[in-house]
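A single protein chain has been omitted; all remaining protein chains appear in their positions.
Let's look at subunit A:
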Amino acid sequence: MATRNRTKKEDLEDGFSLPDDYDEVDNDELFGDGGSDFEEEKSAPKSNKRLKKTKKSRIKNKRRKVKEANVNQFFDEFADEDDDEEEDDVGGEINEEERQKIYERYDQNKFGQRSKNMYAEMSEDDLEDYAKNLESKYNRDVELDPEEDDEARNIYPTRADPTLWLVKCKQGCEREACVCLMNKYLHLKKQGKPLSIISATISDKVQSHLYIEAYKEVHVREAIRGLNLIFQRDCIRIKNEETASVFEIDKASKITLKKGQWVKLNSGLHSGDYAKVVGVDDSKDGCYLKLIPRIKTETGPDPRIVKNRKKIGMPERAPLKFFNKEEFSDVVEKYNGMFNKQMLYWNRNYYRKGFLYKYFNIKNIETDNVIPPRAILEKFLRPGENHDEVDHSDEDPEEEMEKWKKLASENILLTKGDKIKVISGELQNLTGKVIAIEKKVVTMKPDIEDIPDNLDLDISMISKHFEEGDHVYVVEGEYEGEKGMITKVKGGRCIIFSDVKQREFIAFLNNCKLSSQVAQLTSSNIEHGYNVFDLIVTTKRMAGIVLAIEKESLKILTQNGNVQNIDVNDVSNKVIQKNNVSTLDHDGNFVSVGDPVRVVEGPNKNLKAIIRNIHQNSIFLYNKEFLETFGYFVENNKNIAMRGEESGKRNMTAPNNKRRDPLIGKIVTICKGEYKGFEARVVDTIERTVKLELFFKSKIIQLRKSDIIEKDKIQEDKRPVKMEPRHVVPKTPAYQPNSPGYSYNNSGKESPNGGL
C-alpha cells in the first residue's frame, strides 16, 4: 500500500467499487435521527462503521442532503492525517516501486503508447502526410474502440482521483496564471520541494477562474500563495459530477470564417455595412474583408449636422462610395503580400477596384446568416463606371448571383401562420399555411381540403404567398419598414400601395409579412422612437398627434385639424402630457385630459368626445366616428363644454386636484356593502373612492363615495324635512319678526338663548 497522503476511505477502495447509491446511504446514516433504519445500517458496506465513529461531532440535520463531497470537510480523518509536514511532498513520498508500476501500466496502455511513441516513430514524411490529411480523415468513418471511448468519456472522478478546486484570478489573466502555476511547480520541483497540485485548467467558458486539481485544499492554498494574479480568498470545491463539464467546449460558439462568405460589421465607421471575406489568416482573431469605402470628401455632408436624434453628438458619416484614384493626391501603388496583388495605398488603407480591403477583428463582425440585400450585392458585382479598372471585380458575377439567390431562398423569414406557396416539384402552386418550422423543413397545412395531412417541405421549395388586398409590412429590401396593401401579385413580386406615403412600389414577396393592423404597428426597427398617438411638436411650433409612422416620415393630425405627412427631422420634440394639464372650456369650467366633453360649436356640434391631449388652446379629442384619423379630431377649447354632471360625482375643482378633499378627516357612516351601518373616518380620497378607517376594527377599507354618507347629512334626514333651506324664510316685506329669541339660523334643537 502506498503511504501516500490518502484518506482512510480511499484505503478501502483498492479493488473495491462502491455502489452508486453510496452517497444516499451514507448521508442518511450520518445525519438521520439515531435509532431509525436499522436495516440500512446493516446493509450498508462495512466502511460505514468507520464513518459512524465520527458521528458525534456531526451536526444533526436530517433534511440536509449533503453530498459525500461536502461531508469530507467535516471528517476528522483529514485533520488527523494532516499533521505531518512532509506529507505535502507527494513526489518524495511515493514509493519508487509504486511509481514504476504506474508508469509501466501507462506504457502498456494502448492509449499512452499510441500517443507517445507513435509520432516519434513515424518518419518525417509520413507525419507530414498525416498532418496534411487530417481534415479529410475527419470525414472518414472511423471505428471507435468502444472500450476506450467509454473509459475516457462520461465518467466522473472516482474517490481515488484528486478533486477540482475553483479559484478566482484576475480577469483576462487566466492563461498567464495557468502558465505561472506551471512555472512555479517546475521551479519548486527542481529545488526538491514540488507542489502537490496535479494540474491547473482554464476554460474559455468560465472567465477569471482557474480549476486546480489537488487532493487537499491546503495543497491548493500552498500553490497559489504568493501569486498576485490569483486571489487568495476563495477556494471552492467542485463536485465530482460537475468536473466533466469543466472540460467541455461549447461547439456552437465556434465562429467559422470562410473565404467568400458574407458578413456584417457591427461597430465603427462601417457599422451596419455588408462585407465579403477575402482572406482568412491563420490567427483566429479576424479576417480580411472587402467592403465599399466611406471616405470623407470635401463636398460631403457637414459632419456637424446631427441627423438622427438618438445619436446626438455623432457626426453623420460619409456615404458609401467607391474609391476613385483621381480624387486624391497621395495615392501610391503598393504590393500587398496578403493578397499577392498590386493595390492602391492611401491613408493607411488598401484599395483595389474601388473596394477597401481591410483586416477586421472578429469581435466587430457578425457572421451568422448574413445575407446582403440585392442592392448591395449588385453594387459589389458591378462596381460602377467611375473607377478606372475596366474589368469587373474578381468574382464571376453570374456565379455570385446564383449563390446569393440560393442563400436568400434558404433564409426566408417564416413564422407560424404565414401563407406560403410551393414553387417547385409536383405540388407546385399549392398554397397553404405554415404550421411549424424546423431548420430547413417547413410543415404546412394545404388550403385544399382534399389533402388531409400536413405536408413537410424543404424551405427551398416554397416561397411566401400573399393575395391581392392583403395588408403587408415590408421587412427587408429597398422599402424596408413600409406598410401597404398589395394591389397585384406577379411571379415572386408584388405591387404594394403604401398607406402613409401614398405611392406604389414593387417588392419581393419573400420580403413581406402580413401586418395584422392597418398602419398602427409600432415597429421596433424604426429608430426615431415616436409612437402612434404621441403628441409631438414640430419645428414650426405646430402640435400634432401621430397617426402613422414610417422610417423617415410621420403622418400627423395637426392642431388645425389637418392630416399631414411630415419628415421625422421636422419634429422638434415629443410632449409628455401631464395629468393635471387643464384648460377652460366654453362655460369657463376647467377640463383636463380624460374628461368627457360635448362639442357645442362648430361643424362637430353635439358630438360627445373624450379629451385625449391638450396643447395650448387646441384640444385633441376622441370620438370613434372619425375613422380616417382613428377617432382623433381637434377642437378649440372654446367650442367644447364639460359633460361633468352626466357622469356622476366629479371633483369640480379640476385645477386643484391635489388639494385636500374636504371629506378627509370627516366621520362618515357607511351605507352600502358589508360594513353597512358602521362609522368610519375618511383618511384619504382618490378620485371617486375614499379610504376609510373603521372605528370598530383597526382596518382601512376603500369604498366609493356613493357608499358613504357624511354624518351631518344623516342628522338632517332624520329631522322633519323641509324643502327650502332654512335661511330662506318666506317673509312678508317690511315685516320684522319681533318675537324674542327668534333667530333664523339656529337649528331647532337649541334652546333660544343657549349656545352663546
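Definition applied: contacts are C-beta pairs under 8 Å (C-beta built on N, C-alpha and C of every residue); 3 or more make two chains touch, one makes a residue touch a chain; residues count from 1.
In this text, contacts and distances are computed from a predicted model.
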With one chain of the assembly withheld, which option in "ERP1 protein", "GDP-L-fucose synthase", "Spt4/RpoE2 zinc finger domain-containing protein" or "Mitochondrial import inner membrane translocase subunit" matches that chain's UniProt protein name?
"Spt4/RpoE2 zinc finger domain-containing protein"
Looking beyond the chains shown, say which of A:167, A:202 or A:557 touches the absent one.
A:202
Considering the complete complex, identify which of A:247, A:335 or A:359 is in touch with the unshown chain.
A:247
Residue numbers in subunit A that touch the chain omitted from display
90, 96, 99-100, 102-103, 106, 109, 111-112, 114-116, 118-120, 124, 127-128, 130-132, 134-135, 137-138, 142-145, 148-149, 152-153, 155, 157, 161-162, 164, 174-176, 178-179, 181-183, 185-186, 195, 197-204, 211, 213, 243-244, 247, 249, 254, 282-284
